[in-house]
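Excluded from the complex is one protein chain; the other protein chains are retained at their positions.
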Amino acid sequence: MNRLSDNALWRATARGFAAIGITGRTLVIAIPMLWFLVFFLVPFLVLGRISLAEAIIARPPYTPLFERAADGTLSIIASLENYWFLWQDTLYRNAYLSSIRIAAISTICALFIGYPIAYFIARSPEPRRTFLLLMVVLPFWTSFLLRVYAWMGFLRREGVINNMLIWLGVIDQPLVMMQTDLAVYIGIVYTYLPFMILPLYANLTKLDGALLEAANDLGASPVVTFFTVTLPLSLPGIVAGSMLVFIPAIGEYVIPALLGGPDTLMIGRVLWDEFFSSRDWPVASAVAIVMLVLVVAPIMWLQSTQDRRELD
Amino acid sequence: MNRTAAPDAIAADTKPWRDPGAEPFIGIRNITKRFDDFTAVDDVSLDIYRGELFCLLGGSGCGKSTLLRMLAGFETPSAGQILIDGQDMARVPPDRRPTNMMFQSYALFPHMSVEKNVAYGLLREGKSRAEAHARAGEMLKLVKLESLARRKPHQLSGGQRQRVALARALVKQPKLLLLDEPLGALDKKLREETQFELIRIQETLGVTFIVVTHDQDEAMTLATRIGVMNEGAIVQVGEPREIYEEPNSRFVADFIGSVNLFEGRAGMAAPDMMRIDTEVLGPVNARPRPGLTQGQTVWVAIRPERIGLSREKPADAANAVPGVVEEVAYRGHMSSYRVRLAGGQMLRVTQSNLTRDVDPISWDEPVWASFTPAAVRVLTE
Partner (left out) sequence: MARGWFLPLAVVLGFVFLYAPIVSLVVFSFNESRLVTVWGGFSTRWYVALFNDRQILGAAWISLKIAFAAATIATVIGTLAAFVLTRFGSFRGRLLLTGMATAPLVMPEVITGLSLLLLFVSMELTLGWPAGRGLTTIIIAHTTFCAAFVAVIAQSRLRDMDESLEEAARDLGAGPVRVFFDITLPVIAPALVSGWLLAFTLSLDDLVIASFVSGPGASTLPMVVFSKVRLGVSPDVNALAAIIIAIVTTAVLIAGLLLRRSMRRPQ
């Protein structure tokens, strides 16, 4: 807070920049803008461009966009062949459909598990509320990978669940749970549950308790009150939470790779294999572009619920 | 600032707005502010003089706060000019204006102590730390908070916070202090005490104050002059007494205090009396008002406390109408009545309870409501 660093110095600097047409304002806008442009938006353009190339054995392993022919003319090499390939090969189509199915089912399960928890926390008195919220967030801060790994120990043939059930005498042959779609559902619900609970909680705490009392006073039973007042009012929270689970789940790779079986088809896994095993960068790019198209609509929906929340 | 002096005994130095030759200290010239398609302030012109305590009074959304924020420099006018002490403020950012503001939320910096809050503006002026803190100490003494200098804002009561905000805004000795609902966050009792405190400080320092408020009592108590705003425009400017006694429109008459308004037509005029023909009250005798043509639509405005109630028709009353008491509300120092007139309309009347009446007028009694010509204000808009 010394005098030298005060207004005079800032003003002189500002004048200098202003003289060449840069105000402090544009400078401040430029920093995050440029970062996200270069490292978030431009990559998608590169992705789109490479999805139009052809795989070759070279460094980099794809054909260039421009080619100079012997006579010096410049021609653009681009083809939609990779997309045609994705369309024809049922593997990809099934992978997309099955990703959507798995993500949707997991989202619904997460909603059914998360809603009562969020509701309970939102209705709890203060010291308990903070504690419960902390308990929900705590697992989220520990490693995602290790949380998925924990389920490997749980669901295995000799895992905790099977051991327990056999010890209790419920079953005498171990159940096959690992490497099934069920394991993938559990994994997704487990890892993304906080993303469902937090927006729901944020929404439900804002719900005025007097509304519930009013409904009750007007003769609605608690159950009726829930379905006619609480649930409709928490719809924005439901949308936000569902999208926060659904969108990343579509592209999930680690969970199907660790918990799923060889026939658990998910598009993130297909992309990963295409890239790391087949080393076919153009096809992997095309897979990513199509996946991007799939998630754009839900992202917009999420964005619009966020915008509406800001208007309130 | 002798507020109780008879209105006609002008001293131009205490009421410069009555002197046509006086130089205004703040000139607001045709200021308009539009937000997208909403016009918040609509072509406002206003002169404010040195040493005034000027109140901008209006309901919420009338543009009074926007006008204040344009004076402080937080909003840029869409059109028009603001002059402070002869200097055009158009290109002057808020940090370089000779004004300071007291915010409605007080806006005390939560991470700084009371003393640091008050010294902040002095440090920004380039004052040394020692000088800034010495001056902050003096200012805190003026608002009687010197013992709390090391507290953080969240450790203060509402009234204490209000005084810190005032000290912080005054410490730089601004030419003009802008106050946005300065007493709005205080409870009623504290508010009344603080009003006089505010006047005391303003008179001690001689700073020009512009206060934004929605509370007419507050404006009446504080102001040398009041500017009443409605829908972005100034509808009347005047001393508190003028605004109350001589409102220029139905809006002002109705906004300040309570009033009975009846439509009528200007009738015969004599040098010392004129008649207004109303449907509800019949012919009403009023003081003559120049500039009215016979048959013109006008409104008569009568304050409830200027109407007398009696069981018998008063013999010498210039105006008297019969009615039946519909409601009585006893309010301690006075009682309010609603009197149903012959045509079914209601007349509001208040009577001070000067003596303990053994047989007060009560429900369902037929009464006469009477008022003098001077109690009638004739309005044309």
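To keep things simple, chains are lettered A and B as they appear, and every chain counts its residues starting from 1.
The rule is simple: a contact is a pair of C-beta atoms (placed from the backbone, for glycine too) under 8 Å apart; a residue touches a chain by one contact, two chains touch by 3 or more.
Only a predicted model underlies this, so the values are computations on that prediction, with no experimental measurement involved.
Visitor: Given the contact definition stated above, which residue among A:L52, A:V136, A:I188 or A:I238 touches the chain not shown here?
Guide: In the full complex, the listed residue that touches the missing chain is A:V136.
Visitor: Check each of A:A18, A:L37 or A:L97 against the chain that is not shown and name the one that touches it.
Guide: For the chain that is not drawn, the touching residue is A:L37.
Visitor: What is the set of chain B residues that contact the non-displayed chain in the whole complex?
Guide: Against the left-out chain, chain B lists 72-74, 93-97, 99-101, 103-105, 107, 109-111, 120-121, 124-125, 154-155, 168-169, 172.
Visitor: Which chain A residues would touch the chain omitted from the figure, given the whole complex?
Guide: Within chain A, the residues touching the omitted chain are 6-7, 10-11, 24-25, 28-29, 31-33, 35-44, 46-47, 50, 60, 113-114, 116-117, 119-120, 123, 130, 134-139, 141-147, 149-154, 156, 158-160, 163, 190, 193, 212, 222-223, 225-226, 230, 243-244, 247-248, 250-254, 257-258, 268, 271-272, 275-276, 281, 284-285, 288, 291-292, 295, 299, 302-303, 306, 310.
Assume only the chains that are shown with their structure count from here on.
Visitor: Measuring centre to centre with CA averages, how many angstrom lie between chain A and chain B?
Guide: That pair's centroid distance is 57 Å.
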